[in-house]
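Here the complex is missing one protein chain, while the rest keep their positions.
Right after this comes chain A.
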(Lines give C-alpha, C1' and ligand atoms only; values in the text may rest on other atoms or scores of the structure.)
Protein backbone atom coordinates (compact mmCIF):
# COMPACT_ATOMS: atom_id res chain seq x y z
CA UNK A 1 0.00 0.00 0.00
CA UNK A 2 3.00 2.28 -0.07
CA UNK A 3 2.73 5.33 -2.24
CA UNK A 4 5.03 8.12 -3.29
CA UNK A 5 3.83 9.99 -0.32
CA UNK A 6 4.91 7.44 2.23
CA UNK A 7 2.09 8.32 4.56
CA UNK A 8 -1.12 8.46 2.57
CA UNK A 9 -2.24 5.79 0.18
CA UNK A 10 -3.31 6.72 -3.31
CA UNK A 11 -7.07 7.04 -3.54
CA UNK A 12 -8.93 5.73 -6.52
CA UNK A 13 -11.08 8.27 -8.28
CA UNK A 14 -13.55 7.90 -11.10
CA UNK A 15 -12.93 9.41 -14.49
CA UNK A 16 -14.92 12.46 -13.48
CA UNK A 17 -12.91 12.93 -10.30
CA UNK A 18 -15.21 11.50 -7.68
CA UNK A 19 -13.73 9.17 -5.10
CA UNK A 20 -14.39 5.47 -5.52
CA UNK A 21 -16.03 4.44 -2.28
CA UNK A 22 -15.63 1.01 -0.78
CA UNK A 23 -18.42 -1.24 0.32
CA UNK A 24 -20.75 0.39 2.84
CA UNK A 25 -18.67 3.53 2.83
CA UNK A 26 -20.79 6.67 2.98
CA UNK A 27 -19.64 10.14 2.10
CA UNK A 28 -20.30 12.56 4.94
CA UNK A 29 -18.72 15.91 4.27
CA UNK A 30 -16.82 17.85 1.70
CA UNK A 31 -14.69 20.96 2.09
CA UNK A 32 -12.84 22.85 -0.61
CA UNK A 33 -9.45 24.61 -0.53
CA UNK A 34 -7.86 22.38 2.07
CA UNK A 35 -4.15 21.91 2.76
CA UNK A 36 -2.76 18.94 4.62
CA UNK A 37 0.51 19.71 6.35
CA UNK A 38 2.76 18.40 9.08
CA UNK A 39 5.80 19.39 11.05
CA UNK A 40 7.39 16.18 9.83
CA UNK A 41 9.40 16.43 6.67
CA UNK A 42 9.53 14.24 3.58
CA UNK A 43 9.80 11.34 2.97
CA UNK A 44 7.52 10.70 5.91
CA UNK A 45 5.15 13.40 4.90
CA UNK A 46 4.70 15.54 1.81
CA UNK A 47 2.32 18.42 2.14
CA UNK A 48 -0.82 18.33 0.01
CA UNK A 49 -1.92 21.79 -1.00
CA UNK A 50 -5.22 23.23 -2.13
CA UNK A 51 -7.60 20.38 -2.76
CA UNK A 52 -10.99 19.07 -1.77
CA UNK A 53 -11.16 17.10 1.44
CA UNK A 54 -13.86 14.46 1.60
CA UNK A 55 -14.81 12.82 4.84
CA UNK A 56 -16.43 9.41 4.63
CA UNK A 57 -17.42 6.98 7.33
CA UNK A 58 -14.15 5.14 6.66
CA UNK A 59 -11.58 7.53 5.27
CA UNK A 60 -10.31 11.00 4.76
CA UNK A 61 -9.86 11.55 1.03
CA UNK A 62 -7.94 14.45 -0.41
CA UNK A 63 -8.41 15.23 -4.11
CA UNK A 64 -6.41 17.94 -5.85
CA UNK A 65 -8.58 20.67 -7.33
CA UNK A 66 -8.36 21.28 -11.08
CA UNK A 67 -6.03 24.24 -10.85
CA UNK A 68 -3.26 22.53 -8.93
CA UNK A 69 -0.64 20.74 -10.93
CA UNK A 70 -0.82 17.03 -11.50
CA UNK A 71 2.08 16.18 -9.20
CA UNK A 72 -0.28 15.77 -6.25
CA UNK A 73 -2.27 12.60 -6.53
CA UNK A 74 -5.61 11.89 -4.89
CA UNK A 75 -4.72 10.51 -1.49
CA UNK A 76 -6.57 8.88 1.33
CA UNK A 77 -6.07 7.97 4.96
CA UNK A 78 -8.23 5.42 6.74
CA UNK A 79 -9.91 6.81 9.84
CA UNK A 80 -8.82 3.67 11.63
CA UNK A 81 -5.21 4.92 11.42
CA UNK A 82 -6.06 8.01 13.41
CA UNK A 83 -5.00 7.64 17.00
CA UNK A 84 -6.02 11.00 18.31
CA UNK A 85 -7.86 14.13 17.28
CA UNK A 86 -6.58 17.18 19.11
CA UNK A 87 -9.23 19.47 20.38
CA UNK A 88 -9.61 22.82 18.84
CA UNK A 89 -7.79 25.48 20.82
CA UNK A 90 -9.62 28.74 20.95
CA UNK A 91 -7.17 31.58 21.27
CA UNK A 92 -6.79 35.10 20.01
CA UNK A 93 -4.17 33.85 17.60
CA UNK A 94 -6.54 31.29 16.11
CA UNK A 95 -9.00 34.03 15.23
CA UNK A 96 -6.57 35.45 12.69
CA UNK A 97 -5.55 32.07 11.31
CA UNK A 98 -7.33 30.03 8.78
CA UNK A 99 -9.26 27.44 10.79
CA UNK A 100 -7.31 24.24 11.35
CA UNK A 101 -7.55 20.82 12.96
CA UNK A 102 -4.70 18.62 14.11
CA UNK A 103 -4.78 14.89 14.46
CA UNK A 104 -2.27 12.15 15.06
CA UNK A 105 -2.17 9.06 12.91
CA UNK A 106 -0.22 5.86 12.43
CA UNK A 107 2.14 4.77 11.02
CA UNK A 108 4.70 6.66 13.01
CA UNK A 109 2.34 8.87 14.98
CA UNK A 110 2.64 11.69 12.52
CA UNK A 111 0.77 14.83 13.53
CA UNK A 112 -1.16 16.21 10.59
CA UNK A 113 -2.61 19.69 10.38
CA UNK A 114 -5.68 20.27 8.27
CA UNK A 115 -5.87 23.88 7.13
CA UNK A 116 -9.06 25.29 5.65
CA UNK A 117 -8.35 28.16 3.34
CA UNK A 118 -11.74 28.40 1.75
CA UNK A 119 -15.20 29.09 2.98
CA UNK A 120 -17.24 26.28 4.36
CA UNK A 121 -18.87 24.88 7.40
CA UNK A 122 -15.69 24.20 9.33
CA UNK A 123 -17.44 23.42 12.61
CA UNK A 124 -19.80 21.10 10.83
CA UNK A 125 -16.83 19.22 9.46
CA UNK A 126 -15.22 18.93 12.85
CA UNK A 127 -18.38 17.52 14.38
CA UNK A 128 -18.76 15.00 11.57
CA UNK A 129 -15.08 14.11 11.80
CA UNK A 130 -15.44 13.19 15.45
CA UNK A 131 -18.66 11.38 14.74
CA UNK A 132 -17.18 9.24 11.98
CA UNK A 133 -13.98 8.52 13.85
CA UNK A 134 -15.86 7.46 16.95
CA UNK A 135 -18.49 5.63 14.89
CA UNK A 136 -15.85 3.08 13.86
CA UNK A 137 -17.92 1.95 10.91
CA UNK A 138 -15.07 -0.23 9.68
CA UNK A 139 -15.25 -2.47 12.73
CA UNK A 140 -18.92 -3.29 12.44
CA UNK A 141 -18.40 -4.10 8.83
CA UNK A 142 -15.71 -6.71 9.43
CA UNK A 143 -18.04 -8.43 11.82
CA UNK A 144 -21.10 -8.47 9.55
CA UNK A 145 -18.93 -9.61 6.71
CA UNK A 146 -17.75 -12.69 8.55
CA UNK A 147 -21.33 -13.37 9.62
CA UNK A 148 -22.47 -13.25 6.05
CA UNK A 149 -19.86 -15.67 4.89
CA UNK A 150 -20.65 -17.99 7.77
CA UNK A 151 -24.32 -18.11 6.87
CA UNK A 152 -23.23 -19.47 3.53
CA UNK A 153 -24.93 -16.99 1.27
CA UNK A 154 -23.84 -16.37 -2.28
CA UNK A 155 -21.14 -13.80 -2.78
CA UNK A 156 -23.15 -10.98 -4.20
CA UNK A 157 -21.07 -7.92 -5.02
CA UNK A 158 -21.65 -5.52 -2.19
CA UNK A 159 -19.83 -2.34 -3.13
CA UNK A 160 -22.07 0.45 -4.28
CA UNK A 161 -19.31 1.84 -6.41
CA UNK A 162 -17.35 -0.74 -8.29
CA UNK A 163 -13.66 -0.35 -8.96
CA UNK A 164 -14.49 1.16 -12.31
CA UNK A 165 -16.65 3.76 -10.66
CA UNK A 166 -19.95 2.35 -11.78
CA UNK A 167 -22.84 2.02 -9.38
CA UNK A 168 -23.53 -1.45 -8.17
CA UNK A 169 -26.14 -2.74 -5.84
CA UNK A 170 -25.53 -3.43 -2.22
CA UNK A 171 -26.11 -7.12 -1.88
CA UNK A 172 -26.89 -9.45 0.88
CA UNK A 173 -26.71 -13.16 0.67
CA UNK A 174 -27.94 -16.10 2.67
CA UNK A 175 -31.41 -14.90 3.32
CA UNK A 176 -33.66 -17.86 3.18
CA UNK A 177 -32.25 -19.27 6.39
CA UNK A 178 -33.86 -17.94 9.54
CA UNK A 179 -36.49 -16.39 7.39
CA UNK A 180 -39.13 -16.05 10.10
CA UNK A 181 -36.73 -14.30 12.39
CA UNK A 182 -35.70 -11.88 9.72
CA UNK A 183 -39.22 -10.94 8.77
CA UNK A 184 -39.87 -9.91 12.32
CA UNK A 185 -36.87 -7.63 12.39
CA UNK A 186 -37.79 -6.43 8.93
CA UNK A 187 -41.15 -5.36 10.15
CA UNK A 188 -39.56 -3.45 12.93
CA UNK A 189 -37.06 -1.65 10.72
CA UNK A 190 -39.81 -0.68 8.32
CA UNK A 191 -41.77 0.87 11.16
CA UNK A 192 -38.71 2.66 12.49
CA UNK A 193 -37.69 3.86 9.09
CA UNK A 194 -40.91 5.59 8.32
CA UNK A 195 -40.97 7.51 11.58
CA UNK A 196 -39.33 10.37 9.79
CA UNK A 197 -37.01 10.97 6.91
CA UNK A 198 -33.92 11.42 9.05
CA UNK A 199 -34.51 8.07 10.57
CA UNK A 200 -35.02 6.67 7.09
CA UNK A 201 -31.69 8.01 5.97
CA UNK A 202 -29.98 6.42 8.90
CA UNK A 203 -31.72 3.21 7.90
CA UNK A 204 -30.75 3.56 4.28
CA UNK A 205 -28.14 0.88 4.38
CA UNK A 206 -30.53 -1.58 5.98
CA UNK A 207 -33.21 -0.68 3.48
CA UNK A 208 -30.93 -1.46 0.59
CA UNK A 209 -30.04 -4.84 1.99
CA UNK A 210 -33.68 -5.47 2.76
CA UNK A 211 -34.50 -4.80 -0.87
CA UNK A 212 -31.88 -7.29 -1.88
CA UNK A 213 -33.38 -9.83 0.51
CA UNK A 214 -36.81 -9.39 -1.03
CA UNK A 215 -35.33 -9.80 -4.46
CA UNK A 216 -33.68 -13.05 -3.47
CA UNK A 217 -36.95 -14.27 -2.03
CA UNK A 218 -38.78 -13.42 -5.21
CA UNK A 219 -36.17 -15.24 -7.21
CA UNK A 220 -36.57 -18.37 -5.17
CA UNK A 221 -40.36 -18.27 -5.10
CA UNK A 222 -41.24 -19.57 -8.59
CA UNK A 223 -39.36 -22.83 -8.13
CA UNK A 224 -41.24 -23.62 -4.94
CA UNK A 225 -44.54 -23.02 -6.68
CA UNK A 226 -43.70 -25.47 -9.44
CA UNK A 227 -44.57 -22.94 -12.10
CA UNK A 228 -48.21 -22.72 -11.04
CA UNK A 229 -48.13 -18.89 -11.04
CA UNK A 230 -49.78 -17.31 -14.06
CA UNK A 231 -47.98 -15.06 -16.48
CA UNK A 232 -49.23 -11.86 -14.94
CA UNK A 233 -47.86 -12.82 -11.60
CA UNK A 234 -44.53 -13.70 -13.15
CA UNK A 235 -44.52 -10.37 -14.95
CA UNK A 236 -45.10 -8.38 -11.83
CA UNK A 237 -42.42 -10.38 -10.07
CA UNK A 238 -39.91 -9.62 -12.76
CA UNK A 239 -40.82 -5.98 -12.55
CA UNK A 240 -40.39 -6.09 -8.80
CA UNK A 241 -36.98 -7.64 -9.27
CA UNK A 242 -36.00 -4.89 -11.62
CA UNK A 243 -36.99 -2.31 -9.02
CA UNK A 244 -35.07 -4.08 -6.34
CA UNK A 245 -32.03 -4.29 -8.56
CA UNK A 246 -32.00 -0.56 -9.15
CA UNK A 247 -32.15 0.49 -5.55
CA UNK A 248 -29.41 2.90 -6.12
CA UNK A 249 -26.79 5.25 -4.89
CA UNK A 250 -25.93 4.78 -1.25
CA UNK A 251 -24.11 8.06 -0.83
CA UNK A 252 -25.86 10.69 -2.96
CA UNK A 253 -24.31 14.13 -3.11
CA UNK A 254 -26.58 16.45 -1.16
CA UNK A 255 -26.60 20.15 -0.45
CA UNK A 256 -25.87 19.22 3.13
CA UNK A 257 -22.79 17.13 2.42
CA UNK A 258 -21.31 19.21 -0.38
CA UNK A 259 -22.40 22.71 0.50
CA UNK A 260 -21.20 25.32 -1.93
CA UNK A 261 -19.73 22.64 -4.16
CA UNK A 262 -23.12 20.98 -4.46
CA UNK A 263 -23.67 21.36 -8.18
CA UNK A 264 -20.07 20.61 -8.98
CA UNK A 265 -20.04 17.38 -7.01
CA UNK A 266 -23.51 16.46 -8.22
CA UNK A 267 -22.27 16.95 -11.73
CA UNK A 268 -19.39 14.56 -11.15
CA UNK A 269 -21.57 11.96 -9.51
CA UNK A 270 -24.04 12.21 -12.36
CA UNK A 271 -21.26 11.75 -14.89
CA UNK A 272 -20.27 8.53 -13.16
CA UNK A 273 -23.83 7.36 -12.81
CA UNK A 274 -24.99 7.94 -16.37
CA UNK A 275 -22.58 5.39 -17.88
CA UNK A 276 -24.79 2.35 -17.49
CA UNK A 277 -28.16 3.85 -18.50
CA UNK A 278 -26.35 5.47 -21.41
CA UNK A 279 -24.89 2.18 -22.53
CA UNK A 280 -28.29 0.53 -22.32
CA UNK A 281 -29.83 3.32 -24.35
CA UNK A 282 -27.26 3.04 -27.11
CA UNK A 283 -25.02 5.99 -26.36
CA UNK A 284 -27.67 8.68 -26.12
CA UNK A 285 -30.43 9.28 -23.61
CA UNK A 286 -32.93 12.07 -23.22
CA UNK A 287 -32.62 14.39 -20.25
CA UNK A 288 -36.08 13.47 -18.99
CA UNK A 289 -35.22 9.77 -18.99
CA UNK A 290 -32.02 10.53 -17.14
CA UNK A 291 -33.89 12.59 -14.57
CA UNK A 292 -36.03 9.56 -13.86
CA UNK A 293 -33.11 7.13 -13.63
CA UNK A 294 -31.02 9.40 -11.44
CA UNK A 295 -33.74 10.27 -8.97
CA UNK A 296 -34.79 6.65 -8.74
CA UNK A 297 -31.25 5.76 -7.80
CA UNK A 298 -31.03 8.58 -5.28
CA UNK A 299 -34.10 7.38 -3.44
CA UNK A 300 -35.13 10.05 -0.95
CA UNK A 301 -32.55 12.71 -1.79
CA UNK A 302 -34.41 13.87 -4.89
CA UNK A 303 -33.01 16.61 -7.04
CA UNK A 304 -34.98 19.17 -9.01
CA UNK A 305 -34.95 19.31 -12.84
CA UNK A 306 -33.03 22.54 -12.51
CA UNK A 307 -30.33 20.86 -10.41
CA UNK A 308 -29.99 18.19 -13.08
CA UNK A 309 -29.74 20.83 -15.78
CA UNK A 310 -27.07 22.72 -13.85
CA UNK A 311 -25.14 19.55 -13.16
CA UNK A 312 -25.17 18.71 -16.86
CA UNK A 313 -24.08 22.17 -17.96
CA UNK A 314 -21.11 21.97 -15.59
CA UNK A 315 -19.73 19.00 -17.54
CA UNK A 316 -18.17 21.40 -19.99
CA UNK A 317 -15.73 22.42 -17.27
CA UNK A 318 -14.73 18.90 -16.26
CA UNK A 319 -12.94 16.25 -18.17
CA UNK A 320 -15.83 13.78 -18.24
CA UNK A 321 -16.64 11.29 -21.00
CA UNK A 322 -20.22 12.52 -21.40
CA UNK A 323 -21.80 15.68 -22.75
CA UNK A 324 -25.10 17.51 -22.94
CA UNK A 325 -26.50 18.13 -26.37
CA UNK A 326 -29.42 20.18 -27.59
CA UNK A 327 -31.06 19.33 -30.88
CA UNK A 328 -32.46 22.00 -33.17
CA UNK A 329 -35.94 20.88 -32.20
CA UNK A 330 -35.14 21.67 -28.55
CA UNK A 331 -34.82 18.05 -27.42
CA UNK A 332 -32.04 17.79 -24.84
CA UNK A 333 -30.02 14.62 -24.54
CA UNK A 334 -26.99 13.24 -22.76
CA UNK A 335 -24.53 11.43 -24.97
CA UNK A 336 -21.11 9.87 -24.82
CA UNK A 337 -18.42 12.12 -26.23
CA UNK A 338 -17.29 9.11 -28.23
CA UNK A 339 -20.81 8.79 -29.62
CA UNK A 340 -20.01 10.73 -32.74
CA UNK A 341 -22.48 11.91 -35.31
CA UNK A 342 -20.29 10.50 -38.05
CA UNK A 343 -20.86 7.04 -36.70
CA UNK A 344 -24.62 7.50 -36.55
CA UNK A 345 -24.58 8.99 -40.05
CA UNK A 346 -22.64 6.08 -41.46
CA UNK A 347 -25.12 3.69 -39.85
CA UNK A 348 -28.01 5.62 -41.38
CA UNK A 349 -26.25 5.57 -44.73
CA UNK A 350 -25.87 1.80 -44.44
CA UNK A 351 -29.54 1.52 -43.63
CA UNK A 352 -30.90 3.62 -46.49
CA UNK A 353 -28.63 2.25 -49.22
CA UNK A 354 -29.82 -1.31 -48.83
CA UNK A 355 -31.68 -2.49 -51.94
CA UNK A 356 -34.96 -2.71 -50.10
CA UNK A 357 -34.82 0.63 -48.27
CA UNK A 358 -33.43 2.38 -51.33
CA UNK A 359 -36.78 1.64 -52.91
CA UNK A 360 -39.12 2.10 -49.95
CA UNK A 361 -37.33 4.67 -47.78
CA UNK A 362 -37.40 4.51 -43.98
CA UNK A 363 -39.62 5.87 -41.24
CA UNK A 364 -38.42 7.04 -37.83
CA UNK A 365 -39.56 3.77 -36.30
CA UNK A 366 -37.65 1.72 -38.89
CA UNK A 367 -34.54 3.66 -38.00
CA UNK A 368 -35.26 3.29 -34.28
CA UNK A 369 -35.30 -0.50 -34.66
CA UNK A 370 -32.05 -0.60 -36.59
CA UNK A 371 -30.20 1.91 -34.44
CA UNK A 372 -31.76 0.48 -31.27
CA UNK A 373 -32.83 3.87 -29.95
CA UNK A 374 -36.10 5.61 -29.13
CA UNK A 375 -38.18 6.69 -32.17
CA UNK A 376 -38.11 10.35 -31.10
CA UNK A 377 -34.32 10.18 -31.02
CA UNK A 378 -34.21 8.31 -34.33
CA UNK A 379 -36.24 11.08 -35.89
CA UNK A 380 -33.73 13.66 -34.68
CA UNK A 381 -30.96 11.68 -36.31
CA UNK A 382 -32.88 11.36 -39.56
CA UNK A 383 -33.61 15.07 -39.58
CA UNK A 384 -29.98 15.96 -39.03
CA UNK A 385 -29.02 13.50 -41.78
CA UNK A 386 -31.49 15.32 -44.00
CA UNK A 387 -29.96 18.69 -43.13
CA UNK A 388 -26.55 17.28 -44.03
CA UNK A 389 -27.95 16.30 -47.43
CA UNK A 390 -27.66 12.58 -46.86
CA UNK A 391 -31.41 12.05 -46.92
CA UNK A 392 -34.45 13.68 -48.44
CA UNK A 393 -38.07 13.34 -47.50
CA UNK A 394 -41.27 12.00 -48.94
CA UNK A 395 -44.54 13.22 -47.52
CA UNK A 396 -47.47 11.05 -48.45
CA UNK A 397 -50.80 10.20 -46.90
CA UNK A 398 -48.96 7.28 -45.26
CA UNK A 399 -46.69 9.66 -43.38
CA UNK A 400 -43.17 10.92 -43.50
CA UNK A 401 -40.47 8.71 -45.00
CA UNK A 402 -36.82 9.39 -45.63
CA UNK A 403 -34.95 8.31 -48.75
CA UNK A 404 -31.31 8.30 -49.64
CA UNK A 405 -30.82 11.68 -51.32
CA UNK A 406 -30.47 11.02 -55.05
CA UNK A 407 -31.01 14.64 -56.12
CA UNK A 408 -27.29 15.43 -56.47
CA UNK A 409 -26.97 12.56 -58.95
CA UNK A 410 -29.71 13.76 -61.31
CA UNK A 411 -28.26 15.51 -64.35
CA UNK A 412 -29.75 18.92 -65.16
CA UNK A 413 -28.40 19.14 -68.70
CA UNK A 414 -29.68 15.72 -69.64
CA UNK A 415 -32.63 14.64 -67.55
CA UNK A 416 -32.45 11.09 -68.89
CA UNK A 417 -28.80 10.53 -68.10
CA UNK A 418 -28.09 7.81 -65.55
CA UNK A 419 -24.47 7.19 -64.65
CA UNK A 420 -23.47 3.54 -64.72
CA UNK A 421 -22.39 3.50 -61.13
CA UNK A 422 -23.79 5.38 -58.18
CA UNK A 423 -26.87 5.05 -56.06
CA UNK A 424 -29.17 6.38 -58.81
CA UNK A 425 -28.42 3.32 -60.93
CA UNK A 426 -28.81 1.11 -57.86
CA UNK A 427 -32.16 2.71 -57.14
CA UNK A 428 -33.39 2.08 -60.69
CA UNK A 429 -32.30 -1.54 -60.35
CA UNK A 430 -34.12 -1.85 -57.03
CA UNK A 431 -37.35 -0.33 -58.34
CA UNK A 432 -37.35 -2.27 -61.61
CA UNK A 433 -36.98 -5.53 -59.68
CA UNK A 434 -40.39 -4.94 -58.20
CA UNK A 435 -42.23 -3.71 -61.27
CA UNK A 436 -41.09 -6.67 -63.41
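The rule is simple: a contact is a pair of C-beta atoms (placed from the backbone, for glycine too) under 8 Å apart; a residue touches a chain by one contact, two chains touch by 3 or more; residues count from 1.
Basically, contacts and distances are computed from a predicted model.
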Next on the checklist: Suppose you had to identify the omitted chain by its UniProt name; would it be "ESCRT-II complex subunit VPS25", "COP9 signalosome complex subunit 6", "Exosome complex component RRP41" or "WD repeat-containing protein 61"?
Outcome noted: "ESCRT-II complex subunit VPS25"
Next on the checklist: If I consider the whole complex, including the chain that's not displayed, which of A:47, A:111 or A:392 touches that chain?
Outcome noted: A:392
Checklist outcome for this item: Where chain A meets the chain that is not shown, the residues are 361, 386-387, 389, 392-396, 401, 403, 405-408, 410, 412, 415-416, 418, 424, 427-428, 431
